[in-house]
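Take this structure, written in structure tokens, and hold onto it; I'll ask about it next.
Omission of a single protein chain aside, the complex is shown with its protein chains in their original locations.
This part shows chain A:
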Amino acid sequence: MNSRQTVVDGIQIEDPNLDHRPEQIQVDHLCKRYRANDAFAVEDLSFTLHKGEILALLGPSGCGKTTTLRMIAGFERVDSGRIFLHGRDVTHLSPQQRKIGIVFQDYALFPHMTIEQNVMFAMREVPKSQRPKKAEYWLDLMGLADLKVRYPHELSGGQQQRVALARTLAAEPDLVLLDEPFSNLDASLRESTRNEMRALFKRAETTVILVTHDQAEALTFADTVGVMQKGRLAQIGTPQHVYQNPANAFVARFLGHTNLLVGNADGGRVKTPLGEVLIADGIATGEVKLSLRPEDLHLSPAPSCDAAARIIAREFRGHDYFYTLEQDGYQYCVITPSHHCYDVGSWVNINVLRSGSVLPEAG
């Protein structure tokens, strides 16, 4: 199996055991243009998500990820394509009829209602007498029980975010959409909130679609990552797969630093400027483009007469070093553990530690 197959066949091949769970949402060939003559905001986007799965739509700003989310929620009209929820076609239903919960980037809490009222506002089908009790349950779950009489502006960003989530969950939706939910949080809060929320969703078997431009967030939070580029889904798969076997140079770069090498393939090996590299999956022939992550490379000291690469920049990042090197006029990046310390200007050799992945796009 080569990488192109994974792209086309999507997640079914990747993880066959997911098929046993019921399909929660299916998006079929979704297209959207804001104006008749504009480029597509979203073009031919398809994916299927099973119950309890978390999907992250990842991409730079303007790639169409938020538009996709808003189409699923029912706030934007769909030009063509279909959206199925539990097999029910919801493409042309109003947001009210979809039972989809959404947490906005800026939370959209109702400023004139207390925290408790905000959460109770979501329980339209619960009898009025039971609402306070239920609200307490959700606020308790979020660790907000003490704050229920406060107003949104009296809470910190992290607390507001949890209220927004409590309000969304209190409506007991079939699907939860998160629009950049962590981007308004401090860096220190972001990680812990992310972990708490993931644990919560997994416990409740909630199906979630998250939109983000932060690759670390997508990789840690989601079971499936879909990378979007100019309105199209460039690649969808498990975080590990997308990171190690990117479908093109854009995906490779967007998920972190990478070295893109051009080489001549002959079966299972590729001749590159860094020497011969094994191909991770399958075989290839002719000129190919190869992605090698900086942590897949290793530096070894060498006398200057014998060495091929010179260190031109070094960045100490605590647990590791991030080196920029030059070899034969090309630049490479390498991450090494923090005990591998080389001075800027010193000569080293670059060794390839593991096999690289061939980008299917380069022919």
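Just so we're on the same page, a contact is a pair of C-beta atoms (placed from the backbone, for glycine too) under 8 Å apart; a residue touches a chain by one contact, two chains touch by 3 or more; residues count from 1.
Here, contacts and distances are computed from a predicted model.
Per its UniProt entry, the chain excluded from the display bears the name "Sulfate transport system permease protein CysW", taken from "Sulfate transport system permease protein CysW", "5-bromo-4-chloroindolyl phosphate hydrolysis protein", "Tripartite tricarboxylate transporter TctB family protein" or "Transglutaminase-like enzyme, putative cysteine protease". Residue in contact with the omitted chain (choice from A:Pro22, A:Gly62 or A:Pro95): A:Pro95.
For the chain missing from the display, the contacting residue among A:Phe104, A:Tyr330 or A:Trp347 is A:Phe104, taking the whole complex into account. Residue in contact with the omitted chain (choice from A:Asp79, A:Asp214 or A:Asp281): A:Asp79. On the side of chain A, touch with the chain left out of the figure occurs at residues 33-36, 73-77, 79, 94-102, 104, 106, 108-112, 121-122, 124, 167-168, 171, 173.
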